[in-house]
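One protein chain omitted, others in place.
Our next item is chain A:
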Amino acid sequence: MPTIIALDASLSMLRPVPGRNDHTYQSLALKGIQHLLDNLTASGKLEHVALVLYTTVCELKVDFTRDYDQIRQAIKKIDPLDKACLLTMLKTSVSLMATWGTQNLLQLVVFTDCGPGFGSTSISNFLEGYAGKEAEPEYAWLKILATYNLNFICLGVHADLYFTRGVALHQQLLDAAALKGQLFMTKPVKNVETGDSTPGCSHKSELGRTALFELIERLCDCSYKSTEVTLKCGLYFRMEGQVLLWPPPMPYEQSALYVGDPTIRHIDQRIDVCGFLALSDIGSPATLSRHWVMPKVEREKPTRRSGGLAAVVKPPKLTLDTSNPHYELEKLEQDIRDFYMKDTKEAEESGDDADVSVMLKHPTTPQAEQQKDNLCVLLHGALKLENMAALVLLGEKWYGFMYAYTDLKKKSNFMLNILPPGSHVIPWLGDLELLGFSTDLAPGETASFPVRAERRSYSQSSVVWIRQASLQSDVQKVLRHAKKMPDKTQHFYKELNRIRRAALALGFVELLEALALLLEKETTQLTLNGVSTECTLQLQHAATELRKTSNRDIKSTIVPLQKATAADTTTAPAPAQGGYLY
């Protein structure tokens, strides 16, 4: 989910936050950006982030990167400039995002004090101009923007009329242009009537670092949550595990089968491995989206105060739970593991069978996670080894496939390709619901990929004579074979019948006559050149047969003259009347 962080760098951002002398809006916004980056780092540093500053102009400070330190450096010095123009920034974002195409979900996070803008660059001015001109090309970029996810971190307090007016305008803009947007702002403080509390105090609780960080966390929960599903590969409990899909699969809008409104579909919470296919059998089918499949790890939330409470918590010892349905199996695994361990360590305590430790350590450190076996890694390894993919069921009649993908840098990871819903989405695999194991085949039956389609026009010898050249080359071919008879007698008649059938289908009887004439001419020529009588006999025979109206029937086929080879007399007799076989 490529993200542009847009920071309002207008002069109004330099105002101190009411009641907070230590913070300006800008310094608070910078804290917010830091916290957002902290959150993104904690969830794996997968997002590409760019930073833009906007005033009346919009400047790209850091292009898309996963190296968040670049952004952290860039926000160290921000030169504030005149006034904010939100629309310039939005328009620029569209062009900045263009490299990502339409396959990715694009996000915008705007840190602003929601200034309404001034004069010609104000939001209200834009809304006036936009009304009624939605379809005009100058506003075409808004259509693209509508596919993005816009998040506004609105910095301000509700007692500030300037802020609330600005927020209202932002919302109007989102509504008018049908943009997918969300305005994140602090909750208004309710207990204003308590007389003794100074206004400063109430502001302090309304907008400060804590309140802002809450906004950022809400934003991350809404927009940067990776999808967590259960991957299941058979019935054994170890062949099942929580995995994260990144980027999160987008909902699919499926149009109704016959009538009605389209339905929005999400993939199931559990995805089942149905079986396995060779990657070479799958080929490159059209996919909706691709995702990394990563084992889920319990991560600690980034602490708000770095170094504050970062004291290492002692990993709690987790005893195996006897009420766990897999207690027996887990205990067995643990016992076997201990059995091997004691082998290697030559444990000093004599292997008294009675007290096998059933303690499992709860892994918290990354090292521990790396040491803990995981279904994803096992499946990935086997798929890579065999060059195969696992077909997975993502929902009702909705499939995908998982495979090991090695990128240009030879790094290998586990991928999921989500296919469009339906069971007939890969023609060469046939109906995916009809896949089974070879044990399902009847004895003696064989089955393999690809599932063959009916023959298309290009894989059968179609006759199309729309261009003169193709007709001529077909006729030439017959004549070529004619010259080489008797060697090519079979070919000659095959081609002749092909042309004849095509001509009859097209009602092209003129061609039959023309072809008969050509054959006769050829006969004459060959006779002059003293070519074998067999050849001339066959040509004469073919010409006669072509002219016969009785042969203009779907079932008739012209067959070679049988008598010709038998009657090897030097004088060429007229074609025998009754000598052909039908």
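As a convention for this text, a residue touches a chain if its C-beta (ideal position, glycine included) is under 8 Å from a C-beta of that chain, and two chains touch if they have at least 3 such contacts; residues count from 1.
Here is the rule we go by: contacts and distances are computed from a predicted model.
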item	value
Candidate names "Protein asunder", "Glutamate--cysteine ligase", "WGS project CCBQ000000000 data, contig 00058" or "28S ribosomal protein S35, mitochondrial"; UniProt protein name, chain not shown	"Protein asunder"
Listed residues A:K133, A:K187 or A:K372, member touching the removed chain	A:K372
